[in-house]
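First, the structure itself, so that you have it in front of you.
A single protein chain has been omitted; all remaining protein chains appear in their positions.
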Amino acid sequence: MARTEKKKDVVLVGFGWTGAIMGIELANEGLEVLALERGHDQATVPDFQYPNMIDELKYGIRYGMMEKPANTTVTIRRSLDEEALPYRSLGTFLLGTGVGGAGTHWNGLNWRPMQSEYRLKSYVTEKFGAGVMTEDMTIQDYPMTYEELEPHFDRFEKVAGISGTAGNINGKIVEGGNPFEAPRSDEYPMPAMPSTWDGVKFRDAAKAAGYHPFPSPGGIASKDYKNEYNMQMGPCNHCGFCERYGCYNYSKSSPQTAIIDALKRKKNFEYRVNSEVLRVEKSTDGKTVTGVTYFDHKTGEEVFQPADLVILTAFALNNVHLMLVSGIGQPYDPNTNEGVVGRNYAYQITGGYTLFFKDENFNPFIGTGANGFCIDDFGIDNIDFAKEGFVGGAYWRAGQTNGQPGHTMPLPAGTPSWGAGWKKGIGEWYGHAMNIGAHGSVMSYRGHYLDLDPTYKDRHGRPMLRMTYNWHPNEIRQTQFMKQKMEPVAKSMNPTTLQEGFKKEGAMFDVRPYQTTHNTGGTVTGDDPKTSVLNRYLQSWDCHNLFVMGANTFPQNTQYNPTGMVGGLAYWAAHHIRKDYLPNPRALV
Amino acid sequence: MKKLIRVLGVLVVLGIIALLAFIFVPVQRTGPVTQLAADFKPAKGQGEYVMRAGDCMACHTNEGGKPFAGGRAIQSPMGTIWTTNITPDKETGIGNWSLDDFRAALYDGVAPNGTHLYPAMPYENYRKLTEEDVVALYDYFMHEVQPVSNKVEETKLSFPFNMRFGLRAWNWLAASYQAGFKPEEGQDEQFNRGKYLVEGAAHCAACHSPRTLFMSQDGIDSSSKAFLTGGEIDGYTAPDLRGPESGPQKWTTEQTAAYLATARNAHSSATGEMMLVVRDSLQYLTHEDNMAIATYLKKIGTAPADASAAAAKPEVTETEKLLTDAKADMPLGPRLYLDNCAACHIVNGKGAGETFPELDGNSLVTAKSPKGLISVILHGAELPSTADRPMKLRMQGYDQRLSDEEVAALATFLRQGWHNKAPSVSAAQVKAVREAATH
């Protein structure tokens, strides 16, 4: 141990969305708070500034904003009897790094889960009988209710600056919004963003089919905006560079636009970059943690940072990895179905139709990450699992996010991948295609989990995180159901030609194409220490002064993009730390 | 250059007159304007507050140096003026100064040894301070500021500017009015508080008033017609604050106060020198004081002819149409606007709220001197983090992306687009600003 730093009240591991939320909430309590960020510092200007940011090769294709696998990665296998191999170059998910974390390069889609998702196991059992669950399914209820979380969802949406149209305010259905959403106490803080042509076409087709389209809710400013910390956003110009990019226009919700400059003014808050936490240190009796050990990349030494309270606020996979390498909580064993850390890893299943219209212009480069219209008619609350033979649901969306030709160039099936035919194809079809996507839930299963790899080590000599995951027949049935329902809607729009892209029976997890970065579970929240790592306040069952944020707390994945839930849970946990834990530090349950 | 020669001439003449005057007239030091009770104690924080209002720190603290230890270099064509150490250090600071010495520096621009201060020190304005504020400020510097031993390099200007006594004649012109503050009769307390701050500590006229033939501020209060009608600093325009097209007249008092406290409001944002004034001084004033300043400014100005009609016009300008059509054959200026500016400032030139300033009717855009506009295009801008608006909003610079000709075409477009009507900008003007930044 080369160095021990002065003790802090709170140390936050990671300075993205949840680190920033915890930072400002606990600094406002007067605590000495330190955030440790493994990556670099970054701000809108100069790091995301126009025009340098909107460089498809650097950021969209070479992933310039992401953590390099050379520095941190995982190993992946599809089954218990396969050997895991390193995720050597980026593909299916993109792990962020640096100040702001994945909150800088997301698409901005922001949701609250549907009502059934908070008590999914009870809902499924009560409504359809336990028999609709597959034998290996390990879904469970959240240990808190939607009603308890609602004020915190509301708060996060107002802090982040979400644009949208409410569909259900205190139980009253509002025309134009999502009639299936859980009742919200207030409007979205900003009106919905205008949609491009593809979204409007889908809206009309969905309406004609009897469905209930509504504008996509997103952390993209539709007007100038100021939040409770007096942080500001400016209206989005639909530049078409959201996902994989930082926003140069102060228009996309991020820790930078919502929190960081306000937090930096606080004298009792400090953050250190290039400071990579290697493990959480436990006290001798193992009942509390004493701080963290991090690697200071500037000085090349290990540093012990003592703290009274440690909060893991890194990306989901990193939080789980830290728990495993720190030996906190019993690692999950799929053979015995015992242990908790690493249990219930889940992902997201997506599919969709691409529609080509020879004579229509979509100007695909005009877009945002949360563009267009959605329907929730096939959301998890609205499906008869007994009849359809699966558990889950999906929301659908049409709304172009980008027209960057290097990685977004839909061409009709049969177009050659190179040569004269390809060149003719791009000339004919660029700007004349649109997509409808289904974004589906993934349940948790006994065989899908995270643990430590026996072979591969990271640059600090720690065993790498190993992911065991494959597409499950339940999700294949779900996505095939979506295909069957989407086909008539797509066809009703009379495209010149169309093609589907849904996973089929026997589909194996392919790490190469980008899918989503919605990696969930591994340190789930629950009522029972035998099936969860964290209690309802996201407090470790084992060490009461350790809290863990992130999508790793989800017992199974919802049908939505996770950020809204992650933000809501962070405000929920921050509230209970402030009101219940700080006055009397102890196990809250 | 012409101007410089004129100034040199004026100074030489003044120097000769003063040399004669110096022989016959002893140095005058103004006494207290009010006799305070012997046990007068300034309220806690009052001295620091006056320091903030007077922005003492900005000049008397070197970049990265200890507060008030001086040593900041003011480059001038005649040599470098080094700001002095005003910490209570007895050797190198003002630790040995009496209250009378201190007051004389503020009111008369005279050091205890009788030498004249260069009027980089705005004693023309500080002369308005009340005795209570003088004592509070003195008390602050003597007891709250940490003494720092820092021997500041002596200012050595070339002849004749090293003849400090020359300043005496200048002082007779600029700082000969009755010291202390007289509230304007028939005006309320808020107005007079604003008047006191604007004319006194905040020394707004130092930049925003034109200069007389002798280069003193043209008027030290609102009774002068020229007072705060715009000035020039190093070729940059400090905008008019009183005319019907000026910010404080077009904006609501709340908006002006917000601008002072946060460097931004629903219309505009502060750049350059004004940004620094907000960063170092005005953001520390109370909301009531910034409101008082805004109220005072509004009352001494001329309201726009028909403010409500102007605000209500939702018309789409020809400029907006041209930009929206995005035709491939559009001229260079608007094309550059679409390629560089429209993302934030929007095709209607209105920007967005407090985040993106409007360019239509913006005093920086249409300023007499285009230097400020060129400078922002080339080098960008940054708003300070303030208590009410913590975000350091920044605009990136375009000095690497745009050539002199392109900046000139873009700046000309901005100055003549929407409702703006200001003269064109030449590539040579851009070149000059670009080169000035490199040394």
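Per-chain residue numbering starts at 1, and chain names A and B are given in the order in which the chains are listed.
Assume a contact is a pair of C-beta atoms (placed from the backbone, for glycine too) under 8 Å apart; a residue touches a chain by one contact, two chains touch by 3 or more.
The definition used in the following text is that contacts and distances are computed from a predicted model.
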Record-based protein name (UniProt) of the chain missing from this complex, from "Nitrate ABC transporter permease", "Gluconate 2-dehydrogenase gamma chain", "Branched-chain amino acid transport system substrate-binding protein" or "U32 family peptidase": "Gluconate 2-dehydrogenase gamma chain"
Which of A:26, A:45, A:205 or A:538 contacts the chain that the document leaves out: A:45
Selected residue (touches chain absent from view) among A:134, A:168, A:230 or A:363: A:363
Options B:99, B:142 or B:206, residue touching the unrepresented chain: B:206
Residue ranges of subunit A at the interface with the undisplayed chain: 45-46, 49-52, 54-57, 61-63, 68-70, 73, 76, 83, 85-89, 91, 194-197, 200, 235-241, 248, 360-363, 365-366, 403-406, 417-420, 422-424, 426-427, 430-431, 455-457, 508-512
Absent-chain interface as seen on subunit B, which is shown: 3-4, 6-8, 10-11, 58-59, 63, 72-78, 81, 118-122, 161, 167, 170, 203, 206-207, 211, 214-217, 231, 233-234, 236, 272-273, 275-276, 323-328, 330, 335, 338-339, 342-343, 346-347, 379-382, 394, 396-403, 406, 436-437, 439
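We adopt the following convention: only the chains that are shown with their structure count from here on.
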Cα-centroid distance, subunit A relative to subunit B, in whole angstrom: 48
Contact set on subunit B toward subunit A in their complex: 340, 342-344, 346, 352-356, 380, 382, 385, 387-396, 401
In the complex with subunit B, residue positions of subunit A that touch it: 43-46, 49-51, 223-226, 229-235, 237, 239, 248-250, 257, 261-262, 264-265
